[in-house]
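All protein chains but one are shown at their positions in the complex.
The block that comes next holds subunit A.
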Amino acid sequence: MNEENLNQDMSSEKKYWKSAEQLKENSPVVDALEQNEFVEHIPTDEFLGDKENLEGSKTSRRDFLKYVGFSTAAASLAACEGPVIKSIPYVVQPERLVPGVADYYATTIADGFDFASVLVKTREGRPIKIESNKEATSLTAGKPRVHASVLSLYDIKRLQNPMIDGQASKWSTFNKEVRAKLENTSNKIVLLTQTFASPSTQQLIKEFSEKYTNVEHVVYDSVSETTALDAFESKYGLRALPNYDLTNAESIVGIGADFLGDWLGGGFDEAYSKSRVPKDGKMSKHYQFEANMTLSGANSDERFATKPSAQKQILVEIYNQVVSRVASTNLGDAHKKAVAKAVKSLKKGGKNAVLLCGIDDLDAQMMTLEINEALGSQLTNLANPRMIRQGDAKKVAQLVKDMNAGSVGALIMCGVNPVYTLPNSDEFISGIEKVDTTVDFSLTMDETAKVSTYVGALPHYLESWGDVRLTYQDYSLIQPTIKPIFNTRHFQECLLDWTDNSLAYYDYIKAGFSNRHEGVSWNRTLHDGFYKVSEDFVPTEESPAFNANSAASKLVKSDAQELELTLYTKSGLGDGQQANNPWLQEFPDPITRTSWDNYLTISRADAESLKLINENVSNGALNGSYANVSVGNTTLQNVPVYIQPGQANGSVGLALGYGKKESIQEEMQVGVNAYPLYNQFSKVQEVKIEKASGMHEFACIQLHNTMMGRKDIIKETTLEIFNTKDKDYWNKTPQVSLDHQETPVDSPDVDLWNEFDRSIGHHFNLSIDLNACTGCGACVIACHSENNVPVVGKSEIRKSRDMHWLRIDRYYSSNETLIGDYEKKDNIKGLSSALSEFGELEKPSEENVEVVFQPVMCQHCNHAPCETVCPVAASAHGRQGQNHMTYNRCVGTRYCANNCPYKVRRFNWFRYNKNDEFDYHMNNDLGRMVLNPDVTVRSRGVMEKCSMCIQMTQLAILEAKREGRPIKDGEFQTACSNACDNGAMVFGDINDKESLVAKKKEDDRTYHLLEYLGTKPNVFYHTKIRNTNEA
C-alpha cells in the first residue's frame, strides 16, 4: 500500500487546503475558482491567430466536424474503387519474345576488375538477373559483385548524356570538338584505360595510334597485379597472369594470396571446392599463411597468422627446402614447424601440389614460379594463362610525372577513376590542369569526370557490344541485353569515329572475330558466349636466368615493422566501382559479417595495447573505437576499428573501395577511402596507428561468434576419424528420451505429429556441403535478385532487422580448433566449471582460430514450429516439402519468427519500396526495373522468408507438363543452388531416386540443423571434414 492510500484510509476526516483562503467559508474567490476549470482565461485567440478572420468565419465547430466526417467517409468509399490500369502492347513485337517468358543471353562482364562469363535473364527486354554461364570453360560468374552488377545497370546516378564542361551535350558536338583538339595537339596523346582484354579494342587503339602519331596507351588497374604480371612475363615471355586449376589438387600452400577472393581476378573457388570434398578417403590439404583473415585462410585446414614481413621469410624458407638453399631465414619456432609441414605436404603432392603467393614483390613472384616449376606442379595451367588485369603500375606512375611536366597534350581516360583510386591523386589533379584536353569516359560523374573537360557517357556492359580474351584460349563476347537506357556511347565507337572508320563497333568486332577465327560461327559463339581455341600458350625457351640468391637475400633483408598494414578488397565492394549498389553495400562481409562499412581489422593483443575496443551496446549492436591510420605522411582520420580473430599480431587490414563520394547516393557514402595509403601500388605498408576519440556504430549481422562447442549446428570432424570410424562416432543421430529410453529423434515413436505421406509427386530437398562452401556469398546476392529482397539500410541492420533470406553464418573456434571446443564442452562437469568454461567458450580464439561457414535459410521443416503458431494460417506446408508463406494472409503477429528455431523469418517493419526513408533501388522507377515480376513485392507488416524459390520449381514443373515429359535431374533449381558454382548447394527432388540430391541425402555425412528438435527439415547439411592428416 503506498503512502497516498494510507493517508486516505487513516484520515478520512481530515481536510486539505491549498491556501488560507480556503479555510474561510463562502469566500467568493474560492467559489469562483471552484466553478472555473482554468484560473485564467485561456488565450485561444492568440494561438488560433487572426481573431477577426476567425470571428468572420461561418464555420462552426459542428460544421468542422461534419466536414471531417464527410471527407473521411468519402475517402474510404473512394478507396474502394479500383484504379484504371493501362496495358500497352508492342506495336511490333520482336520475334521470339513472348511476354511473361524469360529469355537468356550469354555475355561477359569485363569492368576492369571483374571478368566473368555470365548468363543474363531478361524479361520483356529488361535484364533482371545474372547467372553463371555453366558451359563456359573459365572464369564463370561466382562472385557477389558479378551477380549484383545487374542492379548497377539501373543506377540512377548514371551519366545520361555526354558532357562538355559540366554541361549536357550531344555526341556529334562531343566528337567534333574532341577530334579537333586531338588533331591540333602537338604533345603526346595518352590513353589511360581499364584492362579491356579486348582484341578488337587493342586493334582499334593500334589504328588510333597510327592516325594520331605520338599516342601512348597506359593500362591502369585500380588494384594492381603488376608484380605477378612482370614475373610471368620475365619467365615465360608473355604479359599475363598465371592460371591455376585446383581440381586435382592434393596440396595447396597459400602465402598472402586470397585466391578464393579477388587474387589474380579470383574464380579459383570452383575447382578448389571440388578438391575439398572427400572422395575415396582423400581430399586436398590446404595450408595458409596470411595476415588478414581471408576467405582462403578461413577455408584452409591449417592457417598460420603471419605478418607480411614474415610471409617473405616463409617463402624463402620454402624455396630453401624445395628448390635449393639460397638464404638463411629468421623464423619463430611455430612458423618453422609450419613451414616444415607445408614443405612436406608440397613434396608429397608433387605434381598435384601448388604454392600460391600474393606478396606484392617481383622477386617473391619469381620465386613462386620457380618453386612450382621445381615441384613439377601440373596445377599451373601454363597452356592457358589469364589475360585479364593487365594494368602496368610503373607506366601509370610515369604518366603522372609526365602530366606534371606538361608533356601530355591530351589525356583520354576510359573506365578508370584515378582521382579516387590513385594514392597520389593530388599530383594527378595538379597534372591534369597542365593537360590541354582531358576526356573521360565514365558510367557516372565520378571524381575524375568532375575534373575532365569532356565526359563521355559509357553504356553499362549489359547494353554493350564487345569482345574479351579472358585467358589465352578463351575468347568471350559481350552482347547487349537491353537497348541503351541513356544517350550513351562506347569509347570504342568514338575511337572509330576519330579514326574515320565508318564501321559500327559491332561490325568491327564481327570482322575482327572472323579474321581471327576463320570458319567459326559468329552466331554460335554469340549464343554460347565464348569460344575456346585449342592452341596452347608456348613459353619462350630462353628466359633470363633467375638469380635466386639476390632475390632471396632482398626478401629476407626487408625488416619487420611494428605494425604492417595489408590492404585488401572485400567480396562485396571490390575496388569500389559499384559503390552505389545497395545490394553490395548491404551484403555482409563473409568474415566480419559487417555491412555498410570498411574498418581497420586488428588483433586483440594489438587492440589492447593501443586501448582500442569493440563493445556491444544494450540492443546488442556492435560499436568500435576510432583510430587514426598513418602511412608515411598520409593520415586517415577516424577509421573504425574491428577486432578480428585470426589477425596476425603486428598487422592490420583495411579494405579498399569505400569512402567514395561523387555520384553516390547519400545513403551509400560510407566508409573511408583507403586508396591514399596504397603507395607504389603495394598492398603492404608500414603503418602507425593511434586511438581517436568517439565510437563507431557498426552494422554487424552476427553478434555471436562461436558455437560454444555445440555439435547440433555445425558438425565437424577430421579426415582421419572420417576415414577410420563409424558414422555413429562422428555423426550420430541425436537421441531423445522416450519413457526413459534413449530413442533416435527420427524414430516415428517420438513424433508429436502424424507423418504425411510424401512419397508421391515431388519432394524437394536442398543439400549444403560444408566442405564445398567457401562462404563467397554469391548465393546471398542471387537470392536478393531472384526474390526482390529489400535493402533496409545501415541503421535498420544495426537493429537486427536485416531482410536477407539467406545468410552465411561464420563461426570461429573458441579453442585453437573446433574439435577442441567440442571436447571442452563435453568435459564440463559441475556448476563452477560450467560457469567459467561456458563463458570462455563464448570468446573466439585469437591468432590461431578455425573458421566455418554455414549458409542458413528457411529449413522448410516438415514439422514446422512456425506453422503451428500462425493464428491465420498464413504459413502452411506444401506437399512438395516447401513451407509456404502467404503474404496476403499474414497479419504480422510475428509468432512464427519467435517460434522458429533457426531464426530465418524476416519481418517487414516498414514498406521498403516507394518510401523516401529507404532511398535505395526500390524507391525509383529505374531501380525497380530489376524486380522479378514473378515474385510479390512485400508490403509493410508481413513476415517473409525463403520460399525455396517456389516460382522456379513451379516453372520447371509447368515446362515439363507443357512439353509432356518427365523432369530430368538438375532442372529443379533454386536461386542459391544455381548461383553456387562450387557445388556446395544441390537442389532437387528426393522422390527421384536417381537424382544427385537423393544420393547426397543417403550419404553418411548428412545431418540436419538442430536435429534433436525433431523439426524434420528439408534442408540438410554435410558434415565438414577437415584434413588434419600430416603429410
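Just so it is clear, a contact is a pair of C-beta atoms (placed from the backbone, for glycine too) under 8 Å apart; a residue touches a chain by one contact, two chains touch by 3 or more; residues count from 1.
The rule is short, and it goes like this: contacts and distances are computed from a predicted model.
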*UniProt name of the unshown chain, from "Molybdopterin synthase sulfur carrier subunit", "Potassium-transporting ATPase potassium-binding subunit", "Xanthine dehydrogenase" or "C-type cytochrome"?*
"C-type cytochrome"
*Determine which one of A:936, A:1006 or A:1028 touches the chain that has been left out.*
A:936
*Of A:156, A:533 or A:960, the one touching the omitted chain in the full complex*: A:960
*Of A:889, A:928 or A:1001, which one is in contact with the hidden chain?*
A:889
*For subunit A, which residues reach the chain that was dropped from this view?*
80, 82, 84-93, 98-101, 757, 759-761, 874, 876, 878-880, 882, 884-889, 934-937, 947, 950-951, 954, 957-958, 960-962, 964-967
